[in-house]
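Then we have subunit A:
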Amino acid sequence: MVPVSYYVALSAILFTIGALGVLIRRNPLIIFMSIELMLNAANLAMVAFARIYTVLEGQIFVFFVMTVAAAEVAVGLALIVAIFRTKHSINIDEMNSLKG
Partner candidate 1 sequence: MEFILQPLTLMTFFPLLGVLVLLFIPSEKKNAMRWTALIASLITFLISIWVLTMFNASNPDLQLVAKYNWITVAGWNIQYYLGIDGLSILLVLLTTFLSPISILSTWTAVEERVKEFMIFFLLLEVGMTGVFLAQDLFLFYVFWEFTLVPMYFLIGIWGGPRRIYAALKFFLYTMAGSILMLLAILWLGIYQGTFSVPDLITKGGIDPHTQLWLFIAFAAAFAIKVPMWPLHSWLPDAHVEAPTAGSVILAGVLLKMGTYGFLRFNLTLFPQAAVQAAPVIAVLAVIGIIYGAAVSYAQADIKKLVAYSSVSHLGFVMLGLFALNPQGIQGGILQMINHGLSTGALFLLVGMVYEQTHTREFKVYGGLWKVTPIFGTIFLIVSLSSMGLPGLNGFVGEFTILLGTFGSTVLHSPWYAGLAALGVIMAAVYILYMFQKIFMGPEGSIVEEVKKHGHALRDLNWREIVTIVPLLIFIFWIGLYPAPFFHLMAPSVDKLTAAFQAAALAMR
Partner candidate 2 sequence: MTFFYLAPWIVFFPVIGLLVNMIFGGRFSEKVIGTVASLASGLAFVCSVLLAYSLTGHPEAFRWTIGEWIHIGTLQLDWTFRVDTLSTTMMLVVSGVGTLIHIYAIGYMHEDVRFKSDLKRFRRFFVFLNLFIAAMMILVGGDSYLMLFVGWEGVGLCSFLLIGFWYEMDTLARPSWANSNAAKKAMIANRIGDFGFLIASFLMFWAFHSLQFDQVFQQAPAIAASNPGLITAITLFLLLGVTGKSAQIPLFVWLPDAMAGPTPVSALIHAATMVTAGVYLIARSAALYVTVPAAQFIVAMVGALTAIFAATIAVGQYDIKKVLAYSTISQLGFMVAGVGMGAFAAGMFHLVTHAFFKALLFLSAGSVILGMERGHHHLAHHKGHDEHGDPHEEVFDPNDMRNMGGLRKTMPVTFWVYLIGALALAGIFPFAGFWSKDEILANAQQGGFTAVYWLLAIAAFFTAFYMGRQIWMVFFGEPRHEAAAHAEESPKVVTVPLMVLAALSVVGGALNLPGVETLTKWLEHTVEFIKPSEFIMSVALISTALALIAIFISWLLYGRKPLKAGEVDPLKKMLGPIFTGMERRWFVDEGYKALFIDRYVDIARFTADVIDWKFWHDWFHEKVIAGTYNWLSNVMLNRYADQRGIDGFFNGLGEWTKNAAAGLRRFQNGFVRSYALFVLIGVVAILGYLLFK
């Protein structure tokens, strides 16, 4: 059986890649993919631990995360489309209207 540390290491690598993607990339689509990557990294960790400890909650959580991720992508893509319509660009550097 594959030791759990392998899974965790993979999960950590995936998460780091995702986080770096979010911070570095300018294209929101890529940022979304990176977010998915981070979520799936978490999923992987959860499934791995669930299997080790033979508890079901971790696996169930993963389903929740997947649902939420799907919903989030749907909302996020809609937002991007809406932003593109008004700004004719989806360059992330032009979106700083959160500044007070």
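The definition used in the following text is that contacts are C-beta pairs under 8 Å (C-beta built on N, C-alpha and C of every residue); 3 or more make two chains touch, one makes a residue touch a chain; residues count from 1.
The set was built so that all candidates are chains of the complex that A comes from, given by their letters.
Because the structure is predicted, anything quoted here is derived from the model rather than measured.
Of the candidates listed (1 or 2), only one touches subunit A in this complex, namely 2. For subunit A in complex with candidate 2, the touching residues are 19, 22-23, 92-93, 95-100.
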